[in-house]
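Only one protein chain is missing; all other protein chains are in place.
Entry: chain A
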Amino acid sequence: MLKSVSRAVQLAARLSLSSSAPAVRPAPSLRRSFSRSFWSLSSSGAASGSRPRLLTATRALPTLSCGCGSLHTEGDKAFAEFLTDEIKEEKKIQKNKSLPKMSGGWELELNGTEAKLIRSLSGEKVTITFNVNNSIPPQLEEDPEHAQKSPEDEPEIVSTPNFVVEVTKPGVKSSLVFDCHFPEDEVGGSVSEQTGHGEGEEESDIFAIREVSFQPEGDVEWKETSYTLNTDSLDWALYDHLMDFLADRGVDNTFADELTELSTALEHQEYIKFLEDLSTFVKCK
């Protein structure tokens, strides 16, 4: 069950389904799978916060002399150099230096990795909230025969965050809240089975509603006693009405596509910022 709406967004951020490493962002010119895969040696994975013990306490650490009082090792120096190159490359491939604009008059508010899109429509207020953390679906391992691809063949990294839609009507204390996501592609159906229709053809809706609930307006605690409608076993006619309701308020497939563009740009921006902060932290000041 979701907690407060803001926490809902954090909890709704996709967790890696893999038991090991989180989604890998490949370096543009150099695969970083080696450095990422080290984390996967830990049984609980890097995402849980545990760190593999790569160096034992009995071994002396190669240090560099410095007056700042922090530990600086040869490894740190190599790491800092690596990060400098990495940041340069990431900035080179950065598609959007500024964040893309959403059509439909949405106002954007940013708070780190969390974004809010707000719009008023004939007195109604519609707020979309999403978090770019864990918003990039893991890319499945290719068949070893096809594993060696050139950088141009690498699939594009797209951020598809879960998002929460709040619709607030004037004079009504509760907001109607929709927990939405970008579904994985559906496989199956007569076409797929008989003709291998999967040739890159997705057959899922661009976005889907997972849960619907009435909640107190604003960023307050999630009301656990409010009924939450789960769409897994929902009457499909009701589901279509809910989708039409959202479409009338500007949350349609066009919006969903633009949201992924915005989220992808924001996620990349935050990733670069993280690398820069990491570089500053690691470097000798």
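By our rule, a contact is a pair of C-beta atoms (placed from the backbone, for glycine too) under 8 Å apart; a residue touches a chain by one contact, two chains touch by 3 or more; residues count from 1.
Keep this in mind: contacts and distances are computed from a predicted model.
For the chain that does not appear here, its UniProt entry gives the protein name "YbeY metalloendoribonuclease", which is one of "Histidine-containing phosphotransfer protein", "Palmitoyltransferase", "AP-2 complex subunit alpha" or "YbeY metalloendoribonuclease".
Between the chain not shown and the residues A:E89, A:D205 or A:E261, the one that touches is A:D205. Of the listed positions A:K88, A:K101, A:H241 or A:K273, the one in contact with the omitted chain in the full complex is A:H241. Looking at chain A, the residues touching the absent chain are 189-191, 194-195, 197, 199, 201-206, 236-237, 240-241, 243-244, 247, 252-254, 256-257.
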